[in-house]
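Below you'll find the structure I mean.
So, chain A:
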Amino acid sequence: MPVTMTKGAFAKAGTSLAFKTGTWRSARPVHVHAAAPCHRACPAGEDQQAWLARMQEGRPREAWESLVAANPLPAVTGRVCPHPCESACNRGKLDAPIAIHALERWLGDEAIRNGWTYPIPTGQPRKERVAVVGAGPAGLSAAYHLVRRHYNVVLFDSMPEAGGLLRSAIPPTRLPRDVLDKELSRLLALGIEFRPRTALGRDVSLDELRNEFDAVFLGVGAGKSRHWDVDGAVPADLHEGLHLLKEWLQVGALPMPKAVAIHGGGNTAVDLARVMKRAGVPEVHLITASGLPGPDTEPDDVLNVVPREFEQAVEEGVKFYPHRTINRLIMRGSKVVGVEMVRLKKLPGANGRKTRVAFEGTETVLHVDMVVPAIGEVVDPAGVEALLHGKDYFPADRFGRLDGQAGIFVGGDARAWVKGYPNGTVTAAVGDGRRAAEAIDAFLSGRAPVEEERPPIPYEALNLAYYEPSTRIELPTLALERRNDSDEIEGGPTAAQAAAEADRCFSCGNCLACDNCWTLCPDNAVIKTVETASDGSHYVFDLEYCKGCGLCAHECPCGFIAMEAEAE
Partner candidate 1 sequence: MIEVRIHGRGGQGNVVAAYLLATAAFETGRHCQAFPSFGAERRGAPVTAFVRIADKPIKRRCQVAEPTFLVVQDPGLLHLPTTLDGLRPGGRMVVNSQRSSADLEAEFGKPVIALPASQLAAEILGKPVPNVALLSAFLAATGLIPTDALVKALSHRFKGEILDRNVKLIDAAAKTVPAGAWREVAHA
Partner candidate 2 sequence: MLEALEGSQAIARAVALCRPQVVAAYPITPQTHIVENISKLVADGRLDTQLVSVESEFSAASVVLGAAAAGSRAYTASSSQGILLMAEVLYNIAGLRLPMVLTCANRALGAPINIWNDHQDSMAVRDSGWIQLHCADNQEAVDTTIQAFRISEATDLPVMVCMDGFVLTHTLETIEMPDHKVVDKFLPPFKFARALDPRNPISLGTLVGPEYFSEIRHAQHKAMTDALETIVEVDRLWEKASGRACGGLFTVEGPADAKVGVLAMGSVVSTFREAMAELPSRKKAKLINLRAFRPFPAAALMAACEGLTDIVVVDRALSPGWGGILGGEVKAVLADMKKPPRVHNVALGLGGRDVPLEAWTAVVAEAKEPAGFRILDLEPAKLEPSDL
């Protein structure tokens, strides 16, 4: 461009734009929508950061809609989930994690209260029909996600009502039945054909389903208690924990020993212990190989219940014996009069895998007149023997696919453990249903299933200078003396509490729209735009001028910006 001489060498405003400083750059800033730790930790696949963002914006309905894109049952999981999201929450390293669990519950309750309906993405109706066996969390989730994909779904369950384990094994003190009913009825109203009282192997066979449907999802759960004995000894009047719990939930019957030893470290064990204690059993002992929640306990060694549940159980008088197992049953005839416990711990063995080692000389005796095993359940093989091959669980992959069984998908407690995809919780079952729906859709569309893969965002990637310390909300709990068989023990947050709590979210890995990059770029190379920034942020980098200093990346509070070396 020819240069025009100017009197006294004055220059016109903003003409420096002709000088493209972008050529100076050796690294460029890029937006990296890394996965927040809460999201990565969520077995259901929720993006908590995303829906917390909507809450921060004051749009609870949008938050709920974002949430139910992964999990159709927030009012349920917001009560029963052990919330690994909170354990993973980066905020926990600064002060205390976001009370995600409580906010999920609040959103779930708001949806019920306001009659919000699921947003179904638009799409072409599919003519294929899918059978979903089991109306527990896995089956419900699979059905839901298939409906979202416009498939025809028939949902089978042996019970008269949907809910599976939610209804049969979780006390209403943890999950009030009206909440469950409302959540499920909204789901079933989506157009799912529900066939209750239809048991696989009894009322319908697997082959019939295979013939009638284009795909079959098995969310049959683990309904059969795992075999339990102590050196071959079994009390005559042995009752498994899950059985007792179901019986109490269905007919209100409960044995009333003077002292009971419950063996196990999961929700069934703890729920049953609390139910028995509240029902008036004088001594309730819980013996578990796991450790108790606390700073010194390894995450993979801790009692598999929500810490608050544990705390409430202690409050209510349940006595816990961690890192122990039952070494010997002390019998008088076929009646139990006591148990001998021994201390044990998970230690790395010769092959590096942790195994439980009992320590001789640490035996103690507990005088009880009843022993209840609650060490877990396995799949009831009735009707699915051909798929189980004598195993406890279906050896499915993370998408629920079974080797050599095209068109059959499994999820929930019924599938075997897959690395990175633990199960045994309601939320894990919801996640299984969601992934299976994707797998079924992929199968029926002749493609491979995909799952979102985003890099994690560690605490160190955040810039904490921008976050003020703040206090986590305290939730109301029913006073000890007012706890009974039916009233919910834990309360939810108020709307104001929920909003304040959501504000605490760091927004890990996602743009806060805080303007820092825009404000702090010395080169005016960050441009603010809602329309053009298609990556969920409000900004684009003007690479014509960006010198690649990296200041924006360093000052992004939520680690949304990374520097990427320019190609040579």
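Definition applied: a residue touches a chain if its C-beta (ideal position, glycine included) is under 8 Å from a C-beta of that chain, and two chains touch if they have at least 3 such contacts; residues count from 1.
The candidates came about this way: all candidates are chains of the complex that A comes from, given by their letters.
If you're wondering where the values come from, they're calculated on a predicted model, not measured in any experiment.
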Identity of the candidate that touches chain A (this complex; choices 1 or 2): 2
Touching residues (chain side chain A, partner candidate 2) in the complex: 3, 5, 7-13
